[in-house]
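Following: one structure in structure tokens, then a few remarks.
For this view, one protein chain was removed and the others were kept in their places.
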Amino acid sequence: MHGRFVRVAEEDRPKVELYVDGRVCHALEGDTVLVAVLSQFQHLRESEFGDGDRAGFCLMGACQDCWVWTPSGDRLRACSTQVGSGLSILTRPPGEDIWPNPT
Amino acid sequence: MAAPVNNKATDVIIVGGGLMGASTALFLRHRGRSVRLIERGLVGQQASGVNFGNIRRQGRRLDQLPLSNRARAIWQRLPELVGENCEYLCSGQLRVSYEAEGAQDLEAYAREAREYGLELEIIGPQSLRRRYPWLGHDIILGSLAPEDGHANPRLTAPAFGRAALKAGALIEENTEVQAIEKSGEDFQVQTVSGDSFRAPIVMLAAGAWAAPFADHFGEPIPLVSRGPQMGVTEPVPYRIKPSVGVKTRVPGETVYLRQVERGNIVFGGGMRNEVDLETNRVYPRPEYTLHQLPLLRRLMPGIEKLRIIRVWSGIEGYLPDDQPVMGPSDKVPGLYYAFGFSGAGFQIGPGVGDVMAELIATGASSTPIDSFHIRRFAATT
Partner (left out) sequence: MAQPNVVIIGAGPAGVRAAQTLVAAGLRPTVVDEGMRSGGQIYRRQPAGFKRPYQALYGFEAKKARAVHDTFDDLTTAIDYRPETLAWNIAGNTLHLVANNVADTLDFDALILATGATDRLLPVRGWTLPGCFSLGAAQIALKAQACAIGRRVVFLGTGPLLYLISYQYAKAGVDVAAVLDTSPFSGQLRALPLMASRPSLLAKGLYYRAQLMLRRIPVHSGVTPLQIEGESTVSAVRFRGATGGVKTISADAVGMGFHLRSETQLADLALCEFVFDETLSQWAPSADADGRSSIPGVYLAGDGVRILGADAAEITGELAALAALSDFEMPVSAHQVEILRHSRERMERFRRGLAMAFPWPALLARVVEDDVLLCRCEAITAGELRSSANCLGAPELNRSKALVRVGMGRCQGRYCGHAAAEVLAHTRGESLQDAGRLRGQGPVKPLSVNTRTGVR
């Protein structure tokens, strides 16, 4: 599986590792979570209403189509969140033991 | 079902197209009465459309329970009556308390309500944590009404309106009533746009706007309007089945929430907004939303992970005893009232319609509604 976004420049940046559904995702410092995920994977989340996967849309924090879950039940907007080392996101909603039940 | 003889006259005119007016119109049609419903805006836009959506018997004043029971039976038949289920979920209602007084109130209510056929289950803290692990940990007692639930208020009154229309009611939307006069046997209802409608019976279901009309007929009531503070979160997996509310004597600390099947969590409570009845505008105050947040987090910690995507308010009519005015006028034959449901009209709404139709058609209601008679305000004039 390859990513969707293609880097065209600025590849000489420190590497950052994050986790997507438990799999390692190699990113660069300064990437947004959206770019990091989509440079290696094909989607960000699943539509709540049955129309399939989504991969964001506007990249400017307006469409709200890129909200993802974390394994601790937090939510973050992928296009406006910078990657940080060790960040972990899920492209599917977590189980009941994570949300809504407090850990 | 007889159609009106003269297109300006009907058996009944209903002033106000909220849930009360729309359901009464439908049930009057079932009883063969011709009805004209006159609504200033669109059916169900005001209190009926903006409220929380609780379909609860639990927590009502005991004298509302017979009416509430009657309403419940109608909710169970909603698809048959109005052609859709209005997202009605009979998934239970849980009231919880953090302190001894609230807990006592829950227990006392459970005992008293049993007489009215309302079986509530009192649940202690360990059981609550086991059955509803998402509940806040400092809740000391819960009371579950397994047969209560919730529905979508934005859909309900319009559904009753369409059903009434289909059953032959005449519905005038975007029509504001200017004056109601009685002359002889008939009422003349004048609209702002210059139309005039006639009927021997008028039911006033004009919600927060009812006071001037009641006043005109010599029955002033201390009706005030308030805007509930409402909000809704983004949609998330559907895992909170019962509707949940806090029982407390502390003013401003009652919050409630319910998750709909699509996943959004609707919430409300806390503070109420001032309403401008001149402009019919009410704006939910941002600080009231902020006030609700710690209360919501205390009730259901997991909600802190979510985002609020929309807030709203609306206009509800309140009476000082938090009971509606319902029933016949004390002074004017042929005049009936159903308004002032004080933020608790949604569940009983279809029952109100059924009872008012019965009352208007037969002269009596088989469900006791005497506590809601307008005469209780006569002494205050």
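In order of appearance the chains are A and B, and numbering begins at 1 in each one.
Just so we're on the same page, a residue touches a chain if its C-beta (ideal position, glycine included) is under 8 Å from a C-beta of that chain, and two chains touch if they have at least 3 such contacts.
Since the structure is predicted, the reported quantities are computational estimates derived from the model, not experimental observations.
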Residue among B:A163, B:V311, B:V352 or B:I374 touching the omitted chain: B:V311
Selected from B:R129, B:K182, B:H216 or B:R297 as touching the chain missing from the view: B:R297
Chain B residues touching the omitted chain (full complex): 42, 49, 154-155, 158, 162, 233-234, 283-287, 289-290, 293-294, 296-297, 303-312
Chain A, residues in touch with the chain not shown (by the definition above): 4-14, 29-32, 35, 39, 42-44, 47-65, 67, 82
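As a convention for this text, only the chains that are shown with their structure count from here on.
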Between chain A and chain B, centroid-to-centroid distance (C-alpha), Å: 43
Chain B to chain A touching residues, read off their complex: 133-134, 137, 234-237, 239-240, 262-263, 300-303, 305-307, 309
In the complex, chain A residues that touch chain B: 48-49, 64, 67, 73-75, 93, 96, 99-102
